[in-house]
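Missing here is one protein chain; the remaining ones are kept as they sit in the complex.
Labels A, B and C are assigned to the chains in the order they are written; within every chain, residues are numbered from 1.
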Amino acid sequence: MNYQPKNPDYIPHIQDAFARQGLMQTFRAELQGISPGQVVIEQDFAEGLLQQHGGLHGGVIAALLDTACGLSAVTLLPAGQGILTIEFKTNFLSPGSAERFRFVGNVLKPGRRVTVSEGRAYAIGKTGDKLIASMTATMMTIDLKG
Amino acid sequence: MNYQPKNPDYIPHIQDAFARQGLMQTFRAELQGISPGQVVIEQDFAEGLLQQHGGLHGGVIAALLDTACGLSAVTLLPAGQGILTIEFKTNFLSPGSAERFRFVGNVLKPGRRVTVSEGRAYAIGKTGDKLIASMTATMMTIDLKG
Amino acid sequence: MNYQPKNPDYIPHIQDAFARQGLMQTFRAELQGISPGQVVIEQDFAEGLLQQHGGLHGGVIAALLDTACGLSAVTLLPAGQGILTIEFKTNFLSPGSAERFRFVGNVLKPGRRVTVSEGRAYAIGKTGDKLIASMTATMMTIDLKG
Partner (left out) sequence: MNYQPKNPDYIPHIQDAFARQGLMQTFRAELQGISPGQVVIEQDFAEGLLQQHGGLHGGVIAALLDTACGLSAVTLLPAGQGILTIEFKTNFLSPGSAERFRFVGNVLKPGRRVTVSEGRAYAIGKTGDKLIASMTATMMTIDLKG
């Protein structure tokens, strides 16, 4: 899709929104890419992000996909508007075992009131990336206060 | 529902599985209740768990509901079996603003191969708990290695 | 939950909305119960509603749960407003084999802009009803044209 951003300052706006997410700091997640309708986040493996079988916790995958999907929606909003996540759904496709992971959020359907984005999570490997999870996220547009 | 556990040691087994989740330690989440088909987790507010609008990050809510739902399924498994989350879906119903939160996972349908659980997240308040999110989680039974 | 309807004519309004759904006529579905925040539909078994293994098609179950959930949301709307389904998710818990089925939609969280309802599908049996599917549905409020 070829989207046109309505907010000329959407890149610093996304950078600022990401930086203000305490959870992304706790995870030491890194914002790697911003383009109209797409946001990419990367995350290093860490003991503190695991479930009991030694894989990345499903909630960590969901949190990073949620942030990537949510911010992908924000890239297309006019200044003064933000989003709230109404719901998301994640499928876990392969075990989350790698030293580094990539989370990509793409707008599937922008809308005035509701935006739907799709996320993909990958384990980054020497011989290529492996798809480990997918998300569909539904966001509602809200007016930001002054 | 009135479920009969198949593993007589299901309570220490759940306590151990929870303790081995690095993410629950990172969050400083507390395991508060274990009964057949139900697990309850509580979580204090912390700056490091927020999204950019100052509420609990949706991914934190999903992670705690996922753990409560997954462990609720484990309470009904025979010894030697564990679960992997196939997918979950979360609806965010009210802003996650409180000093403490409760996450309850309940088995909706146990099965030999697949178990479905439902989760409820509450903001704990002085005048009562407020429902802030719901989850449906689908888990697949796996054989644990010796 | 104890909900107060805002539209004093919500019962004939729901009856009318149900009657105008061509699909409900095709299925010969029956509207069995309307109360604030809840709608109940029943459906007889029919060859024309099956999948290839002889069970009720998942899409039929989803359609009847969607109608029950959607109309449950409508029971709480003021006159002049309607809903559009943003998304729904259905879990299939047991095979849909019976002579008659019941579909119940309940509002989980009413809202000015977004309402979330939960659905339950049952196979009606001589010794009791059996839960065969669950749904979570998210609906957006719209203004109906004059």
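Observations on the structure shown:
Note that in this section contacts are C-beta pairs under 8 Å (C-beta built on N, C-alpha and C of every residue); 3 or more make two chains touch, one makes a residue touch a chain.
It should be emphasised that the depicted structure is a prediction, and the values quoted were computed from it without experimental measurement.
Within chain B, the residues in touch with the undisplayed chain are 86-87, 89, 113-114, 136, 138, 140. Although one chain is not drawn, its touching partners on chain A can still be listed: residues 89, 91, 93-94, 108-109, 116, 118, 131, 134, 136, 138. On the side of chain C, the interface with the absent chain consists of residues 17-18, 20-23, 25-26, 46-53, 57-60, 62-64, 66-67, 82, 84-92, using the contact rule stated above.
As a convention for this text, only the chains that are shown with their structure count from here on.
The geometric centre of chain A is 33 Å away from that of chain C, both derived from CA atoms. With centres defined as mean CA coordinates, chain C is found 28 Å away from chain B.
With touch defined as above, residues shared between interfaces to two or more other chains in chain B number as follows: 89, 91.
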